[in-house]
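The complex appears here minus one protein chain, its other protein chains still in place.
First chain written, first letter: the chains are A, B and C, and each begins at residue 1.
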Amino acid sequence: MTQRRIDVGVLGATGMVGQQFLNQLAGHPWFVPAWLAASERSGGRRYADATTWRLDTPMADGLADQVVEPAVPGRGPRLVFSALDAKVAGEIEQAFAEAGHIVVSNARNHRLDPMVPLLVPEVNPDHLALVARQHGRWPGAIVTNPNCSTVVLTMALAALRGFDLRACLVVTMQAVSGAGYPGVPSFDALGNVIPFIAGEEEKIEIESRKILGSVAEEGVALHGMRVSAHANRVPVVDGHTEAVSIAIGVPATREDLRAAFDAFTGEPQSLRLPSAPLQPLLYLDAPNRPQPRLDAGRERGMTVTVGRLRPCGVLDWRFVTLGHNTVRGAAGAAVLNAELMVAKGMVE
Amino acid sequence: MTQRRIDVGVLGATGMVGQQFLNQLAGHPWFVPAWLAASERSGGRRYADATTWRLDTPMADGLADQVVEPAVPGRGPRLVFSALDAKVAGEIEQAFAEAGHIVVSNARNHRLDPMVPLLVPEVNPDHLALVARQHGRWPGAIVTNPNCSTVVLTMALAALRGFDLRACLVVTMQAVSGAGYPGVPSFDALGNVIPFIAGEEEKIEIESRKILGSVAEEGVALHGMRVSAHANRVPVVDGHTEAVSIAIGVPATREDLRAAFDAFTGEPQSLRLPSAPLQPLLYLDAPNRPQPRLDAGRERGMTVTVGRLRPCGVLDWRFVTLGHNTVRGAAGAAVLNAELMVAKGMVE
Amino acid sequence: MTQRRIDVGVLGATGMVGQQFLNQLAGHPWFVPAWLAASERSGGRRYADATTWRLDTPMADGLADQVVEPAVPGRGPRLVFSALDAKVAGEIEQAFAEAGHIVVSNARNHRLDPMVPLLVPEVNPDHLALVARQHGRWPGAIVTNPNCSTVVLTMALAALRGFDLRACLVVTMQAVSGAGYPGVPSFDALGNVIPFIAGEEEKIEIESRKILGSVAEEGVALHGMRVSAHANRVPVVDGHTEAVSIAIGVPATREDLRAAFDAFTGEPQSLRLPSAPLQPLLYLDAPNRPQPRLDAGRERGMTVTVGRLRPCGVLDWRFVTLGHNTVRGAAGAAVLNAELMVAKGMVE
Partner (left out) sequence: MTQRRIDVGVLGATGMVGQQFLNQLAGHPWFVPAWLAASERSGGRRYADATTWRLDTPMADGLADQVVEPAVPGRGPRLVFSALDAKVAGEIEQAFAEAGHIVVSNARNHRLDPMVPLLVPEVNPDHLALVARQHGRWPGAIVTNPNCSTVVLTMALAALRGFDLRACLVVTMQAVSGAGYPGVPSFDALGNVIPFIAGEEEKIEIESRKILGSVAEEGVALHGMRVSAHANRVPVVDGHTEAVSIAIGVPATREDLRAAFDAFTGEPQSLRLPSAPLQPLLYLDAPNRPQPRLDAGRERGMTVTVGRLRPCGVLDWRFVTLGHNTVRGAAGAAVLNAELMVAKGMVE
């Protein structure tokens, strides 16, 4: 495992997602956030002046005085994290890839490109094979992490892959931090449920099938399971809770499935990646768990929790799963993706 | 329609549910809450002294000075509403029926008795035929309303009965007022989702099939659809939101289903019962509705709202439905049940 | 009292405050919202198309199809309510006054003009005498209602005017609806207290002294009491709660003060104005009241509640007061102002 220090950049460093990236990189044993890039407007200012820090952990030492630079492709380190808003991420990320950067992105724009890995390191590390195929397009690379709800769902589903997943019906109860800043007005969120999040259901339905799919000639072949997602916003700060029912093709007992959840592990664990949780999936036996306020933060937000596994009267089995949407579902996901690439020698 | 005034009693008048009954009866054109019955401990006290009023509408005029009486069968009016806790409701309600009372109950104890109507007046008014069959047991009668989540669900499903309901998967996001008082500790509820409510899923799964079932020789024959419910508690005060997916046996377009929602009406509407909403089911076109804070109170909490009808990738169709859990799902439901019985001449 | 119907206009009809005005005017016995005025952009559109209705009461019948018109001075009825944002209200309201309109405004821009009444009808109806003095400036008039926290505070203080108010220290805990829409991001508001609201403390400190002041030669002479306000935002939807300590110059017992709260009434009550609550100030004896969720809606939101009157160890007395910020503190306040003007023959 590499021990050297690797300079990294953060595109969109002054936004809320950028802050989450910098929080995730604070004290990181490998990555040094050496290049904070943002729009022209912020360029040249101290980071502390260019942003309004909104997290409940203070800014890392030294960060306040770093100078924000304009996001110009070709400048900055080879490895850049993209915390860009989807409105601009598509073109900017492409320009960075064309300039030779390895772009590890949290934005949705390139996720469905068949040649771009939609990576969850415990689930589909083999999808990194797609990176080599991008070289016909650009000297760099783009690797993405999924939508925040999708990461959580696919971690739980991946544990059950051996049972021939046929269908998955998921109802999400999503935290407001998933909507960015300013995001959902408090007048809408307080004491309320909003049974709609624009574009979210479509993302969950397609991204989950790509993640669980396999690398084929022309990119990733989607997994064949049917997926239906109902997305809801609830007055929770951090942590997406998901009620899941599945149909499977292989007969199984509760013990079989439970054992599969317990046994789930992946390359981040065997490679001991810095951000990898010891236990990527944690089954909780208490009848009323997982709960976002109590469980979203396990192993610094990188563990996905599962509970309430029981038969379903309509499909075959049902359970609840939960994960930290801005850590495992966003910045932590991207950093783990980059760690996996480093460990595989893909970042020279 | 009867215009005379009918004295009614309320069993458990000092509890939270009792308060909701008295709130529902305030200014009622037919029913006079003449008899407030509670445990021995409260007997003989002024109502205002025997209870801590917790509702956001003030106590009705005159109520404060009414004297609470012990809940002795045979005393009090013929028609009594039961706001009793399930711990004691079973025996007490039976004793009242044996003493000749018509007990209109919100408690769960007798709901699954095949000779007891589990009544939603818009959905299964014909189940009142069971009352006559109770006369072999006792001179009085017991009529129940469903669990709060179930009322909402079955109102929406009843509109689609013509399409041969085969399966229903519902995920509820339930308000804290559904847990009574003191109910859920705020330490658990604030900024959190609790993915479990004891006994709730089983109630929804069986009660919905009884309500949509048909009266047969030996009581109600359950409807044949499969039902799976995931129950969650969310930090909302009033209003249960439900994400529903259904499988149907009759091919249908979105317009067919939408028209069925729009056309839904029932005996409470044709009989113009005092508590009946003009529109028992209201479809909302806005993409992010219904929402509990905005929609639970429609038509004084008696209208169930529906929205987001769209195809489901796993079953056939999906939608969101919402209702006021302490009104349409509890006290208002019971009062409407009693109104229907009066209108049908069952309360002499 | 006039019985005829008076056409009124609403400036800024499509915004959140405009919706609250229209909600307040729904079914009003005197006022007909005949003219819905908004910016050029909205002009010519159906009201339902020009706005996103965000209230928990449905739009009044007929409102959806009314056509929004551009806010051009001289058009529309003589009496116009201003629901305009402070960014534009100053100039537009002046232009309407110059064109002869009577502008009853909720905006802050003209509140501190010495010739403009800052009116709370129960507290300072005599300040309407200022209107006549505006005629040197413009043929119309501008009358304002105070900031939402200030209305509540001054209603409670006005009851104690006879005790020689010397100082008032108030700490507000304000609902998010007071911040308009989108207002406070839910990421900031959920499970949090924000101990700052821009400009709020200054408004409370000066406006309360103007309201309790007296009409003098050169406009209103401020009341001499010292006022200090700490403003906080709390995760409440509607209802501002205020913890108040006061110093008074006239020795008093608790019974004296309590009697003053109970006796408080005003011209809206004696004139039986349509929006006037029977009891403008309601003292609640329960030790833990008033509470926003339970008490903000009393008498359709027009009653201010008070409780916990007790000696203060630093000043003389302390108590809690509470009012509905978007009703008594905004649209309801303005409508009551207009009703008072009509009753006094100031709107011909």
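Methods note: contacts are C-beta pairs under 8 Å (C-beta built on N, C-alpha and C of every residue); 3 or more make two chains touch, one makes a residue touch a chain.
All figures in this text were calculated on a predicted structure; none of them were measured in a lab.
Remark: the omitted chain is touched by one listed residue; of C:44, C:139 or C:195 this is C:195.
Remark: the omitted chain is touched by one listed residue; of B:7, B:164 or B:188 this is B:188. Touch with the chain omitted from the figure is made, among A:203, A:293 or A:308, by A:293.
The omitted chain makes contact with just one of the residues A:191, A:268 or A:329: A:191.
Listed here are the subunit C residues that touch the chain not shown: 167-169, 171, 173, 188, 190-196, 205, 226-228, 230, 232, 234-237, 241, 243, 245, 247, 287-294, 307-308, 312-315, 318, 320.
Taking the complete complex into account, residues 54, 176-177, 179, 181-191, 235-237 of subunit B touch the chain not shown. In the full complex, subunit A contacts the hidden chain through residues 54-56, 58, 190-191, 237, 293-295, 297-298.
The criterion applied here is as follows: only the chains that are shown with their structure count from here on.
Mean C-alpha position of subunit B lies 39 Å from that of subunit C.
In terms of their C-alpha centroids, the spacing between subunit A and subunit C amounts to 47 Å.
Here the spacing of subunit A and subunit B, counted between their Cα centres, is 42 Å.
Across the assembly, subunit B contributes 190-191, 237, 293-294 as residues in contact with two or more other chains.
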